[in-house]
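Only one protein chain is missing; all other protein chains are in place.
We just call them A and B in the order they show up, numbering each chain from 1.
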Amino acid sequence: MKYFFKTNLLVLVVIVFWGCGESEPIQTDVQKLETIAVGPLFEGVNTATVEFDVQKILPTGVKKEQLTEVRIKSIQLSLVNTEAPTPNSFTVLLASPNTSMKECGFLKEESIKINNYKVSLAEEQEFLVEILQDKMQTLVIDFNLEGDWYDDLSITAAIDWELKIKN
Amino acid sequence: MNIKVLLFSFFLVPLLMVAQDEEDYSMYDDLEYADEGATTFASPKIIGLSPNRFINVAWDVQSPYTMNTSDTIGYLPDASWEIKESSNVNYTGGLRLNANIPVISRNNIVWQMGANYMNTNFSIDDADPSDGPILSELDRTSLNTTGLFTTVFKPLNDKQFLIFQGQADYNGNYTFTDFHSFGLTKYSAAVLWGKRPHDRLQWAIGASRTYRVGELNYVPIIMYNWTSKKEKWGTEILFPAKANGKYWMNKNSLIMFGYELEGGSYHLEGLSNNGNSFELRRGAVRPRIEWNRKLVGFFWLNAQLGTRINYGFTYDELENGKEFFRGFFGQQEIAAFSSLGTSLYGLVGISFVSL
Partner (left out) sequence: MKKFKTLAIFFVGLFLLTSMVGDSEDADKLVGVWEPSNKKIKVKIDKISGKYYGKIVWLREPIDPVTGKPKTDKNNPDESLKDVALKGFRMLKDFVYNGNGEWSEGTIYDPQNGSTYSSVIKLKDENTLDIRGFIGLKTFGRTDVWKRLVMKNKK
């Protein structure tokens, strides 16, 4: 009986230590995703999307299911078609098949006016782990066009992730 | 061949569907209805209204006060009376439960059904039956209210609306193993007609049959709910039952300041004889400050701190339990009087709300 309790205690200690293991940051390149809004596009709110799998940017041997902490350090947007009318607002969202779509950040009209396409990020980002662990991810960019554009419109998002996995 | 058919059915068709989906809307303000527009009805809410409580559990408690009571010999309403019993009430308080469930909730009608339970326990010093029957009856038992109510909000168009409210309260010092006659149930009702000129204002006028001040009365009602442009300040008034100013500290915290009338008519079994109902007509004004704070999700805390000022604490003997209307000018005899000192009160509750 004495040994039974001791063994149980040992197992508990091991579990606790294992559970409390420090998360370790992993290095990834900035992920460039090209979203496309299929034209013709008309004045008003339009949407560009792209599906991706975050697994592709993870180091070899690391599985997305191992992710324990995810934050976005920065998102830089750039317009591919420079002749297209410049949108006056952008909202960046992420979604996946088994989670809810969430706002990750947005661009204010004032920063667009000074050609600053660095996205103001949402403070709450806890939802990102679940989204990145899902089988695929969708990046959505809603933008407000001030004029018509009769072609496709591409917006590139360069996402700098801060990723951690359990040791 | 069979595999090809299946592949075609699974993959090709959805792709064809996607290809047909294209953005072809230009100016969103230049659209028209595919058939006809929906009728716009006045909403039962305005911006900045305090949270609507679906379910509320609360505890109410009063500080000690003195209670004086006359003999039970019958008096004219404006008669002077002598103190027969006088004592200190150490504790007054109890549990309050309220559920308000939508039965139909659409843009063209909202019908809600609800139930409420309110318990008031008294702990009275030296409540000896030999000194007089009333204080010992209040000390020995507790007052209960068990009620059912219904509210219908019917918008007539985009601006005007009607509200009907009906309530049946079973009040007395019964216990749940010893009910009194359900024939003593008290019925209240209110009808209002109102307008909602814009998203931050709704007002209404109407009439009610009420026991708010203890005994049966018929009074006009004025509702005035207003929120300032900045959505910080406002009023929530249902005069004369309650009137509050409000201040939203932020989206999760609301301060309200005002008063509420609270009361009812309670059958006291131990003092009822010969088929008559001896009833306590209890009514109080409660000036208070109230703090509503979001806890998590749709659960909110509400805490009130204020004073309970006695409006009426009289007793009527209802012949064969038959209710009567005295109003402000009636001269029907009052069986006994009590006077209560003012006390502080506090209430803490948790609610499941909708905003």
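Criterion: a residue touches a chain if its C-beta (ideal position, glycine included) is under 8 Å from a C-beta of that chain, and two chains touch if they have at least 3 such contacts.
Note that the structure is predicted; figures quoted are calculated from it, not measured.
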item: Where the unshown chain meets chain B, residue by residue; value: 1-2, 5-6, 8-10, 13-14, 17, 21, 24-26, 28-41, 43, 47, 54, 101-102, 105-107, 110, 199, 229-230, 251, 298, 352, 354-355
item: Positions on chain A contacted by the hidden chain, ascending; value: 44-45, 47, 49, 51, 89, 91, 93, 95-97, 100-101, 103, 106, 108, 120-124, 136, 138, 140, 142-144
